[in-house]
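This is the structure I want to talk about, given as structure tokens.
The complex appears here without one of its protein chains, the remainder shown in place.
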Amino acid sequence: METIDEPTFEIACTVNGTAVRTRVPVRRSLVDWLRHDVGLTGSHIGCEHGVCGACHVVVDGRVVRGCLMLAVQADGQSIETIESPSASARIQALQQTFFERAALQCGYCTPGIILQAAELLAETQMPTREQIREALSGSYCRCTGYQAIIDAVDAAAARLRGE
Amino acid sequence: MGVTISVNRSKLKIRPSAGSSIGLSMPRADTRRLVAGHGRYMDDYTAKGELHAAFLRSPFPHAEFTLGDLSKPTSLAGVAAVLSAVELDPVCRPWRCESKAFPGLVSPEQRPLALARAAYEGEPVAMVLAVSRAIAEDAIELIDVVWRELPAITDLARALEQGAPTAHPDLADNLAWATELRSGNPEDAFAGAALVLEENFVFERHTGVTLEPRGVLADWDPAAETLEVRISHQMPHQIQLHLSDLLGIPLSRVRVICGDIGGAFGLKMHVYPDEIGVCAASRLIGRPVRFQTDRLESLQSDIHAREHRVRGRIAVDAEGRILGFDIDDLQGLGAYSVFPRSSTTEAMSALRTMGAPYRFGHFRARLRCALQNKVPTGQLRAVGAPISCAVTERLMDLAARARGEDSLEFRRRNLLRAEDMPCVTSAGSQMFGLSHEACLDRLVELMELPRIRAEIETMRRAGRWIGLGFATSVELTASGSEAYGRADVPVASVDTVVATLQLSGEVTAQASVSEIGQGIGQSLVQVLADAVGVDPGCVTVSTGDTDGVPHGGGAWASRGAAIGAEAAWGAGRALREQILCAAGALLQAAPETLDIRSGRIVDGTTGSDRIGLDEIARTVILQGYELPSRVRPQLTVAHLYRRERDTFLPNNGIQASLVEINPQTGIVRALRHWAVGDCGRIINPLLVDEQIRGGVVMGLGEALLEACRYDAHGQFVSGTLTDYLVPMAYEMPDIEVAHVETPYEGSVIGAKGAGEAGTCGAPAAVLNAVNDALATEGVRVARLPITPFVVLRALGKLPEEAMT
Partner (left out) sequence: MKPARFEYVRPETVPAALELLASHGSDAAILAGGQSLVPMLNFRIARPHMLIDVNRIGGLDRIEVQDGALIIGASARHSEVLRSQLVHSHAPLLREGLKHVAHAAIRNRGTLGGSLALADPAAELPACIVCLDAEITLASRRAERAVAAENFFTGLYTTACAADELLLHVRIRPFDPQWRFSFSEVARRHGDFALAGLAFAVRLARERIDDCRIAFCGVEVAPRRLRKAEYSLNGAEVNNGASRVAACGALAEELEPMSSGDCPAEYRIRIASALLNDAVERLAREESFHGDD
């Protein structure tokens, strides 16, 4: 994508384990950069004001709203998206239980929700349904009504515990 | 796990193949890709040389405008063009909503970009094409435009009053359309009734909020003179037809591709000026143009829905039987009637389903549809049914309470029973094959109603404000050809499935219904698997590309299973017949002595294995000399399904909502929810259950949270997701779902529409539950959404205030 005379900044980071060094327009958001410049379209844009959670990515091990970070802020960080080939056991378990439980319909919110749920499961091995609902309270889903998602996170937690 | 599918009047009695797939709960195979982040939504695609579009939209509800010198934005680095209505007129004709179903409908002409006057806030008036969206937005700010605000009408209550500003200055008033329905002798019935109850309802406007906003990538190839459009839309063929018509391009030169759709709900089935504008722009400049609404634009310019003010009355005799309903409905239509289906369809959908679950002999309804300087309204999930259900069910509760009677018993007495059907209700809707009593019984069982009632008593004794509410509903689904055909509106009500046996023995199919996340693709896989005799893992169904798929209806009115699955069954059976014909010739056996099971030709009686489908395909395609000359099997077949009777397939359901009100804050919490429904034969219970749940939660949003609001100057003030509130996980209850299956007798599989039923009944159930909780205070609410302020105003704890 042409940048004409936009102010740009050089960044060096890793994206899904691959080192990246490039120039980015300073006003480009992290999620836009990942989607259109890096070509990882698994993170989605739903609102661009940090409310819906469709844009979640993992930066230095923490889930963040990709629409609320600038691409320049990725400098020196490690970024992981839903497409990461080294997805954690938690993410893989969630992907499996989401599939089995039909915890997605259109799928647009799903990557963002899975990454957020994975962070919950990293912190809490045996979350209650209420804790799951609370952890996902910042992720908007219009299709499922959430219940199947809660079931799927619960099932993934059980699977990870070896049950 | 066999399923016997029998057709009442057909000679065929179809035996299930081993391992029948119809009726099985299976995950949707396609979602493996989605959980991995490999969905491909509109914005995930790019085209070489593409330009990004951004729109200058009217900041005022009603204003004339003059665009000045456009050289400043045009000369900004990275900008390719700045376009107005003048530039687009040569490549795109205007359109106007017209329908024989609504004679005399007043709806002015629309263009992709407004000409000289904007009639709603958010109406596109100019367009910038640039190398990035950010630069396009920079250029938008440089457009020299002079606005002259005009008087605006946004308040529905005022729209038809004498002296109200007119939404369009050349019109005498804001009446877009009006009608009256009448049956029996309502005046006498109400005059002589033992009880008449009345309520005045306000339904606030709301919108769909698909998580993926609307978007389109249009690519006009000037050398080939073809237009390829990738769009997030429910009906590829519908939009293909309109693009061909509006842009003057032969239909065969327009290709529309609808890939993964990030939520639709009826929002993405309409013709939008900005999307047409993008296609027209590509046509004009000969380069691909892409556009996606951002969330602000989406909330502002997507169709809104269900803005109504309804006065409803119910008349009941001394024995507690409904005599009739009297409805006065004022619909807030918006600045234009949505093209091509007409915004008035929502109002008629409400009127026709008033009182639908019940027996009543007298009906009067008056409908007036008012133009306003607001974005057009259109069909949104369940269309008018949530309104008719809320009005009907609230009146039922009022009547039951006036009689001092349990509301379920009052309903039970009046429900249409099997022996009452088929019939036409006094509101003019055909009712048949419904199971109200069975669903009611099942609900009572599912809820363990006596236990719930005891728990409610305990909670109330502890001082909690708890309410339980019910709502029975009927929804008209799977519209047949009469619905739009007679209105001369070009909406397809038939669907086609093309099925092919591949060399590998797999079956691939193209279906003209649309996958929008509801899982119809998976359901069709299961139907085809059973129809042919293969495992579902060997079947692939694709949808959404007008190049690959014959003309059909896409996704709307919950038609995928009722119509699409019939087409799939027909195609599968036809393919099976062709395969058996070839097999018979190759094996020198009569085709009727053979069967297909799990992709193998077997002896029909003994089950012994004869040959694989892959070998049949290979012989036919690669070694055709093996076949006798008179045997010419077709390995690709098509089946077009049109339902020959019954304009709609009614479904029925009943829901219950348990709520708690915090009397200090006025906040209503939905504690529990139950939904029992009958959508006929269920092809995949797992997917249908989740459609119900999703629909219920959308209904809970409508009941408690969602409203498109305007200030005293008519400015839209619900323009971000912090203003427009949608249900999030923490507040939502678990929803218990059960089904009764009464197959539709007029089709092979017998499915009816299911996808919208949750939204149909949930708002009414919550409305009744809240009123149940407030009953001891002697106050009522009849406004959706039931915000904390609505509750506290009803309780007299907050001063009354004009709410628009």
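Just so it is clear, A and B label the chains in written order, and each chain counts residues from 1 on its own.
What we mean here is this: a residue touches a chain if its C-beta (ideal position, glycine included) is under 8 Å from a C-beta of that chain, and two chains touch if they have at least 3 such contacts.
Nothing here was measured: the structure is a model prediction, and the numbers come from that model.
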Just one of A:64, A:79, A:132 or A:149 touches the chain that is missing; which is it? A:64
From B:255, B:268 or B:295, residue that would touch the chain that is not displayed: B:295
Among the options B:728, B:749 or B:765, which residue touches the chain absent from this view? B:728
Determine which one of B:34, B:97 or B:134 touches the chain that has been left out. B:134
Quickly run down the residues of chain B that touch the omitted chain. 132-134, 137-138, 141, 294-296, 664-667, 705, 709, 717, 720, 722-723, 725, 728, 730-731, 787-789, 792, 797-799, 801, 803
I need the residue numbers on chain A that touch the omitted chain, in ascending order. 6-7, 9, 26-27, 29, 48-50, 53, 56, 62-65, 67-70, 72-73, 116, 119-120, 134-135, 137-139
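Rule of thumb we're sticking to: only the chains that are shown with their structure count from here on.
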Taking each chain's centre as its mean C-alpha position, how far apart are chain A and chain B in Å? 29
In their shared complex, chain A is touched by residues of chain B numbered 27-28, 31-32, 34-41, 43-44, 46, 77-78, 131-132, 134-135, 208-213, 260-265, 292, 294-295, 516-519, 686-687, 690-691, 693-698, 720-722, 726-730, 732, 734-735, 758
Residue ranges of chain A in contact with chain B within the complex: 1-6, 25, 27-28, 35-36, 40-49, 51-52, 54, 81-83, 94-95, 98-102, 104-111, 114, 132-134, 136-150
